[in-house]
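Note that one protein chain of the assembly has been removed; the remaining protein chains are unaltered in position.
Labels run A, B and C following the written order; every chain starts at residue 1.
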Amino acid sequence: MITETVILKGHIIDSLIFAKVLDTILQAGGTFDISKIDVGTRREDPTIAKISIRAKSPALLEKILQAVQPHGAVVERISDCHTMTAPQDGVLPDSFYATSHLSTQVRLKGKWVDVEAIEMDLAIRVRFDPPQALAIPMATVKKGDCIVTGRGGIQVFPLERPKGRDVFSFMEAQVSSERPHQHIITDIAKRMRLIRANRHKDLIQGSEASNKNIGTKVIFVGGPAIVHSGGRDALSWLIDEGFIHVLFSGNALPAHDMEASLFGTSLGFGLSAGHIAPHGHEHHLHTINKVRGSGSIKQAVESGLIKDGIIASCVRQNVDMVFAGSIRDDGPLPDVVTDTVKAQGAMRAALPGVGLALMVATTLHSIATGNCLPAKVPTVCVDINPAVPTKLSDRGSFQAVGLVMDSSSFLKELARELDWSG
Amino acid sequence: MITETVILKGHIIDSLIFAKVLDTILQAGGTFDISKIDVGTRREDPTIAKISIRAKSPALLEKILQAVQPHGAVVERISDCHTMTAPQDGVLPDSFYATSHLSTQVRLKGKWVDVEAIEMDLAIRVRFDPPQALAIPMATVKKGDCIVTGRGGIQVFPLERPKGRDVFSFMEAQVSSERPHQHIITDIAKRMRLIRANRHKDLIQGSEASNKNIGTKVIFVGGPAIVHSGGRDALSWLIDEGFIHVLFSGNALPAHDMEASLFGTSLGFGLSAGHIAPHGHEHHLHTINKVRGSGSIKQAVESGLIKDGIIASCVRQNVDMVFAGSIRDDGPLPDVVTDTVKAQGAMRAALPGVGLALMVATTLHSIATGNCLPAKVPTVCVDINPAVPTKLSDRGSFQAVGLVMDSSSFLKELARELDWSG
Amino acid sequence: MITETVILKGHIIDSLIFAKVLDTILQAGGTFDISKIDVGTRREDPTIAKISIRAKSPALLEKILQAVQPHGAVVERISDCHTMTAPQDGVLPDSFYATSHLSTQVRLKGKWVDVEAIEMDLAIRVRFDPPQALAIPMATVKKGDCIVTGRGGIQVFPLERPKGRDVFSFMEAQVSSERPHQHIITDIAKRMRLIRANRHKDLIQGSEASNKNIGTKVIFVGGPAIVHSGGRDALSWLIDEGFIHVLFSGNALPAHDMEASLFGTSLGFGLSAGHIAPHGHEHHLHTINKVRGSGSIKQAVESGLIKDGIIASCVRQNVDMVFAGSIRDDGPLPDVVTDTVKAQGAMRAALPGVGLALMVATTLHSIATGNCLPAKVPTVCVDINPAVPTKLSDRGSFQAVGLVMDSSSFLKELARELDWSG
Partner (left out) sequence: MITETVILKGHIIDSLIFAKVLDTILQAGGTFDISKIDVGTRREDPTIAKISIRAKSPALLEKILQAVQPHGAVVERISDCHTMTAPQDGVLPDSFYATSHLSTQVRLKGKWVDVEAIEMDLAIRVRFDPPQALAIPMATVKKGDCIVTGRGGIQVFPLERPKGRDVFSFMEAQVSSERPHQHIITDIAKRMRLIRANRHKDLIQGSEASNKNIGTKVIFVGGPAIVHSGGRDALSWLIDEGFIHVLFSGNALPAHDMEASLFGTSLGFGLSAGHIAPHGHEHHLHTINKVRGSGSIKQAVESGLIKDGIIASCVRQNVDMVFAGSIRDDGPLPDVVTDTVKAQGAMRAALPGVGLALMVATTLHSIATGNCLPAKVPTVCVDINPAVPTKLSDRGSFQAVGLVMDSSSFLKELARELDWSG
């Protein structure tokens, strides 16, 4: 039997962390003794627990340590983190440490240093003088970069339950089509007002004045069903009113939205009458072709070709747009980033400052965005298919609140909550 | 090769009936000659076609005739329908004819007689003096009843495309969460206004004055998710305004609705705050118990125990309510019909005059109601799960228009379309 | 601030119970002090915790006590349970205690007495001489019965994690179509072998010899899709081999199964060729009519009318069958219990001794059965629609393991695991 002692600190009882760590050890095939536990007797008091983990083999012990670390368990025998150099461009050392999207520190020369740009499934590149740690994607590593390996000297901070009791409080993130939506939408609207005000303060008074915890950006990640199902007016209004600051989508959402502006249809469905326009796909292709002819989406709006809708509102409100390509695209539109690695880079660049992520009616872009978001960003995933929020959460974005409803009903209710009269 | 000639008459070309009949013959393994066809050259002109069906065996020919008959194919060699007497109570003669839910006539002593109370999967009981034909369920047949058997002397009238181009026009009944809902809801609202006006005329001037085709009743078939998801206020309003005249549901919808009135929760979910009330199921059981103590739902409302909501509105507006029991019920509530055969009977009794069926968020009651509705009744099936409208249509209710959206959004949009200000 | 002290005992740390109780208190709006905690330092040692719960009002305190009790929290100030008499037949006293499906005791004249026939959402009827406690449905209470009210003197035993690590170990009950099924099916098969052996011992040597924890019955709850989708042969084989002892279903499963025996179709689908037999619903109705003519399902099999399939195997193997009616039934078949309250009674009567519940392709019957099962019965819910296992678990049957796959693939894999060569 091999033993290692770990320490857990904080509100580990009421946040379930203590229980989860013990559970994880048993699940993985280890056993434990609780060598010491000081339970805070009031809610405010932190608890400190010392747990001796026992396993049959060093490999199993390593596996268990790996599993309990994301819950905040720190190996008692503190050391600096280990590093190895990358053997070639785009390839990490074999035993590199893969990040979670929880706040993380590494110990460099005796000091705990925050890992910047944290995101799940990346590697940590460190520099020593001055001490610095940065989460980087595998594809961007350069030969010779110092990469963190193993588990020692790494500390992860689990999400704690927020004090407020709104929908974003931890452990409420459940998916059900049978729950009332109204209060969730009310909480989202409240947060959107807060962020808009905070952003305003930031723009007027500089970023010092604004509240870092609230953020200054709302990211909207959307799919084309928003246009099909009739949510275009409500979303345009939200953009016009300054509630949305970044738009992530593929080729289809802007194509459908601009088709609606040019032809009054979406993939050939007449949006007012609901009948299929014959061979309506042609409108879709002609729209893309016309915008290609304009040179860019921005020019298509500014030249007056595209007069209204989601994209026109985005252009007018200077919303930061990232359109990522996929192999199912027609055209594509001129601004679509067809290289997926570059598109991921463009998405990452737009994230700092985000205080709320709304993901509506798109599986691919929701999961891709979820991959890049730190766990602390409140996230809402809306889809008529309950499998989409479930999948998002399965892929690691456990903080996402799922709402099972059609996108147009969601956008209308949200806009009404924010005083839309449509 | 055995041959039989059938005749098809009407707008059989543009309603696809001609093509479907030929297709059916081939699918079933037969062949055909078109011995004569007079195609109307203008839309108004009917077409007459005479088709010789050939099959390898009498059994196959019989199978083909059985299959083409619901499309209106009438065996040329006209005869009276055949009948046999029921061998015992509740048991039909072996070769009884099973109805479809399309308008049907049988030939009795040389005359075509309408089958009354037509509904799918029933038998036809005939009387001769005077000639009369009635569709009856298997369970209600009495020993000695004359029951129609075989295929001869039976004529089925396929649904033809209505002249209007609203959502209920034939062949538009498709299910997709990606289509815009707004125009469908607009069409439903229009029909609800029409029926309410027609009902009013009926009540004031007698049934002669009202329009039989439009009907004088809207049936609402609903499940408990209406209450969970926040659609209670909108539905209550629709009832108060006289838009709904019959309510079909199980035990859960009224129990949840009255729980909301008594405790402000639905199965323990706080409807305003969205949090789970602890052990909230207790509210549900206490509600049922209190209403049982009142003796009946009506008394629970009239005594002031239940003050608002769907059921209170129904009681006040004299809506005809049928609550059918199921094995998953708690309690049940005092008015629930626990015998399922009796419950089917109560549902059937409420159907005459129905001009629109709205089925919202319930699979069981939607299919059960669909089983009892003639094909000519416009039917809308709303569910967040696309499988529900698909299933309804698979079970034979092909006339049903599917709407994939959550029930609360549907009810709110519908009520707003009818001038609700909520 | 009002205070009440509760005591928690057992493996409350690693089974997450301690954490959940604290969480529940905070969620409900209360606060707590941990006045004492003795943590067992090894896995075997139980933990004892004393928690002072504080709330702003007696109502809130009551709500919190109600919420923490299902987790095993016992009010320290021990007293006998309170009772009131039922005011009329079928009506419980207002403040009656609603059961969970966890093992429960009530304190009568200073002694803790097991509540027999425990099941969720019932009332507890007590008798004093000798002390006895029985869980009863609301509908069966008689005027004057002594019914437990309030929370005092009631003790609930939370499920603890079983020692084994098979699929039925607590907290593994997750639903995902992306997980491998093979090992789950292996675990189910293993348990079915165990129960068959145990049942054998029971029959040969009397019930003393058999293992109560394993049980002596497998209940199979099934829907008609089993026949449609091609799982009939595998299921018949499982019955023939003695792996299934109770069958719960509605009217459709036996009707489809016997249609397959009589006509080779299921609702008109040719089971071998996959094409729709024309107007195939007729086979369904003719089957029901023929079996009605036989007088009973048993006679239909024994007379040779029905030669093979699920029902024929059940009759031959003396499987206990409960067919519960629903309003969507055709016919129904002669043995169907059309009164839903009586059907619930018949289901309850078949449950003692059950060691495994398999629920396949039926929402209604799965939830209804789940309502009647104690939490300790291992339960598997198989459906192609992930919403079904989720719903079952939402309705309280948290112990159910969900498997998202089509019923025929499940039955074939399960039968192969038990050495079927089909």
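Rule of thumb we're sticking to: a contact is a pair of C-beta atoms (placed from the backbone, for glycine too) under 8 Å apart; a residue touches a chain by one contact, two chains touch by 3 or more.
This one's a predicted model, so the numbers in the text were calculated from it and none came from an experiment.
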{"item": "Listed residues B:18, B:97 or B:263, member touching the removed chain", "value": "B:18"}
{"item": "Residue of B:134, B:194 or B:387 in touch with the missing chain, whole complex considered", "value": "B:387"}
{"item": "Residue of A:51, A:368 or A:418 in touch with the missing chain, whole complex considered", "value": "A:368"}
{"item": "Among A:75, A:92 or A:234, residue touching the chain not depicted", "value": "A:92"}
{"item": "Residue numbers in chain B that touch the chain omitted from display", "value": "13-16, 18-20, 22-23, 26, 31-35, 37, 39-43, 171, 176, 178, 386-387, 390, 394"}
{"item": "Absent-chain interface as seen on chain A, which is shown", "value": "24, 27-28, 63-64, 66-70, 87-88, 90-92, 94, 96, 98, 100, 120-121, 138-139, 275, 277-279, 281-282, 284-286, 288-290, 292-293, 324-332, 338-344, 347, 363-365, 367-368, 371, 385, 387, 396"}
{"item": "Hidden partner interface residues of chain C, rising order", "value": "165, 167, 172, 177-184, 225, 228-230, 266, 269, 271-275, 384-385, 404-406, 408-409, 413"}
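To be clear about the criterion, only the chains that are shown with their structure count from here on.
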{"item": "Superposing rotation of chain A relative to chain C, computed on C-alpha atoms, to nearest 5°", "value": "180"}
{"item": "Copy pair chain B, chain C: interface residue numbering same or different (half cut)", "value": "same"}
{"item": "Overlap residues in chain B, where contacts from two or more other chains coincide", "value": "275, 385"}
